[in-house]
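Note that one protein chain of the assembly has been removed; the remaining protein chains are unaltered in position.
After this line comes subunit A, so read on.
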Amino acid sequence: LPARERNGMRFNCLFPAFSSPGKSKEAEIKRINKELANIRSKFKGDKALDGYSKKKYVCKLLFIFLLGHDIDFGHMEAVNLLSSNKYTEKQIGYLFISVLVNSNSELIRLINNAIKNDLASRNPTFMCLALHCIANVGSREMGEAFAADIPRILVAGDSMDSVKQSAALCLLRLYKASPDLVPMGEWTARVVHLLNDQHMGVVTAAVSLITCLCKKNPDDFKTCISLAVSRLSRIVSSASTDLQDYTYYFVPAPWLSVKLLRLLQCYPPPEDAAVKGRLVECLETVLNKAQEPPKSKKVQHSNAKNAILFETISLIIHYDSEPNLLVRACNQLGQFLQHRETNLRYLALESMCTLASSEFSHEAVKTHIDTVINALKTERDVSVRQRAADLLYAMCDRSNAKQIVSEMLRYLETADYAIREEIVLKVAILAEKYAVDYSWYVDTILNLIRIAGDYVSEEVWYRVLQIVTNRDDVQGYAAKTVFEALQAPACHENMVKVGGYILGEFGNLIAGDPRSSPPVQFSLLHSKFHLCSVATRALLLSTYIKFINLFPETKATIQGVLRAGSQLRNADVELQQRAVEYLTLSSVASTDVLATVLEEMPPFPERESSILAKLKRKKGPGAGSALDDGRRDPSSNDINGGVEPTPSTVVSPRGWAIGAWGPPGATPSHLLLRTPSELGCREPPGGRLLRRPSYQGGNGDSSPPPPPRFVCKNNGVLFENQLLQIGVKSEFRQNLGRMYLFYGNKTSVQFQNFSPTVVHPGDLQTHILPLAVQTKRVAAQVDGGAQVQQVLNIECLRDFLTPPLLSVRFRYGGAPQSLTLKLPVTINKFFQPTEMAAQDFFQRWKQLSLPQQEAQKIFKANHPMDAEVTKAKLLGFGSALLDNVDPNPENFVGAGIIQTKALQVGCLLRLEPNAQAQMYRLTLRTSKEPVSRHLCELLAQQF
């Protein structure tokens, strides 16, 4: 081809500046700017350019763009070119548009016109160009224009093979971008039959399309299973030369094979026995062929062959039902663990991770432990070591936990900084999950802090506190160990935090030993105080006040410390406030009060381990699968009696200080001074335990709560996924409300075009809105790890049933994200409690005796029937609770008025629990019929 000889000439002609070596970067930029100015003047000039010159200059622009310079003109000329009848002009026009897409809708309309003509041209070359352009741009506008036409082209009997191929993948791209625009229909059945097409290229393109479509419409495409199996079977059993040009380095159709195996992973194992038999045969053939000597020494041969092997293993793991195949797969991967190709070792480690979670192959994977540990120690490539660490984590169980944990701890000392945090999390989880004795667990975590204190996140050290608090048998040991650890001359701040908390709670358990007498404990902790951050110092202040209760003999010393100017007049409000309050508490309160207020923390409620949740967030769902999977290790009795699938909450030890503050139920007034993110919301039953939704992205975890959760409470986490956490705090007075929404970016990447808006459900738009919601705008960008706040002012104009919706849209890493949530505003938020005597109550009850004014529901209890909890929920619901009204003391009676701008609705309610039947009867009477029903439904969900 002459292309080569032309290079030199073209090179000089395009940019003479480049041909003289030694020219600087500035010279290049100068030359390019000159050229750009020239092209611009040509495009703007009075003389109309002929097609050829247009092509030349558009091509130059492309070249300049590809050199890394910005191009902001030339689009119109490109559109002219692609509308041309000359192939070469058309081709360059399409290329320009494909590379430099512009969202200018006017432009897109023009392009769409040209594409439409080309698609209708029946010239396969033109059609392919147009399809490639749609596939390259893939915008929604194009989807709107062509999504309906392309299926037709794809299945038309007279379409050329190359057009079919392009149409299939073009449709795939449009479907990925806007699935709603691609109508399913009669054509889908014909697409499935493309799997039988004679042309391998058509099959190759069609499989990708089907794989994507069947994920959302599995039933429509079910027939593809048997077709895919028979196609696969024909390929796998063919000789290496049968498929001619589709054979790649002696491997028949590797791309198609991999795609077919991927397609099959969208479905469970085939139901039809014959199909299944044929498939198992295929899988066995692939495993057998892996053992055969290679037909070529070229790496391409082994790569193609092993690509099919790995995809086969993925399918075997996906089915997870053929023990024989799983074990064979594991043995095959075992061979790769020591292969000289780094790539194969990497993939074998990765693939074995998933095998480890299958009950059939877990034991087989475990036999490779020594090789994997060796890989962790000797692999030169950090990404391979990381895979090894992942695999160790996945294969860990009770039998090898101590070995694996100690290897991982050793690895941590030299591990790459980038992966330390993850290793720390994994060690912490394994140590907790497989601890046989808790002293080993405590030792492991303290070792973690010692080796990699900087990487021990809050979740990890909160967790050790939770566990120590919940286990009597380890508290003494923990106090002793942490006391010893603190004696190291340089110990990590996290150690001080853990030490402070544990000694504050359980320091008394080691106080008998003169070497760790109360004054020694105090001076040891206080020697670290000045080196610590504000948060740690705040925690230590709480330790000190706890000491005053535990060890009255330290009272004078500690009061001295609290009284010091550096505390009482500390520039930090939190420290100052704690010092002032603790000092006053210690001098004002009697010993009894002190003992009550500063009592030992109650056990933490058992939830999913917060560190496991963190790891899942870090690695995406499935990361914790080895631990979630109860079936693998049924005998396990973990420290925490099993991982429960409830949302987790990080209970912060800072909450500990605040929670220890007041008597149960009372709200300390100074909480009002705290910033919203500081404020936790109280869990009614516990009273003392402060649960704090973490508004700072990445601190806490909670799965998206069902809306009923917010009926009886005003604060909490409204929504959380991998990217975003939305916290809410709200207050209501009469018919007004104010709501603070906190959007936390949990990723390290900036969110763009961030726009949360409040929308009212469609059916209400025609009427007068029942709620007026005023929102303030928030910043369009949310930095990684940052949080923004939005304030909503709400006015209830009249009664309503459907809450407004919160629609949040933003771009994350370029991908548009959107979600819609119900705002936690329900009619009961505008309740004003009304106290009344029994007589008044019954009089009003009788007044509201029309059948439509009453709503009643009898339902089964969904939660334990606890009178205190019920009371708290009713109060949270908003009504007043009236004592001595109902003759049966078990029953609850409440009254209140719903305040709206237009009217007030009086409400009376009665809840009758039946402990024996585990049932409730709830009756509501209000002056407005829909309100009775609505309140009744809302409240009934709560019990």
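We adopt the following convention: contacts are C-beta pairs under 8 Å (C-beta built on N, C-alpha and C of every residue); 3 or more make two chains touch, one makes a residue touch a chain; residues count from 1.
Definition applied: contacts and distances are computed from a predicted model.
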| item | value |
| --- | --- |
| Missing subunit (named according to UniProt) among the choices "AP complex subunit sigma", "Autophagy-related protein 101", "FAD-binding PCMH-type domain-containing protein" or "Metaxin" | "AP complex subunit sigma" |
| Contact with the hidden chain (one of A:Y52, A:F73 or A:F859) | A:Y52 |
| Candidate in contact with the missing chain, chosen from A:V79, A:V384 or A:A895 | A:V384 |
| Touching the absent chain when the full complex is considered, from A:R231, A:R328, A:R345 or A:R420 | A:R345 |
| Sole residue of A:F146, A:Y246 or A:Y319 that reaches the chain not shown, by the stated touch rule | A:Y246 |
| Hidden partner chain, touching residue among A:E35, A:E77, A:E311 or A:E720 | A:E311 |
| Residues of subunit A (touch criterion as defined above) contacting the omitted chain | 1, 3-4, 6-7, 9-14, 52, 55-56, 59, 62-63, 66, 68, 70, 86-88, 91-92, 95, 98-99, 125, 128, 131-132, 135-136, 138-139, 162, 165-166, 169-170, 172-173, 176-177, 200-201, 204-205, 208, 245-246, 248, 253-256, 258-259, 262, 265, 300, 303-304, 306-307, 310-311, 342-343, 345-347, 380-381, 383-384, 386, 620, 749, 813-815 |
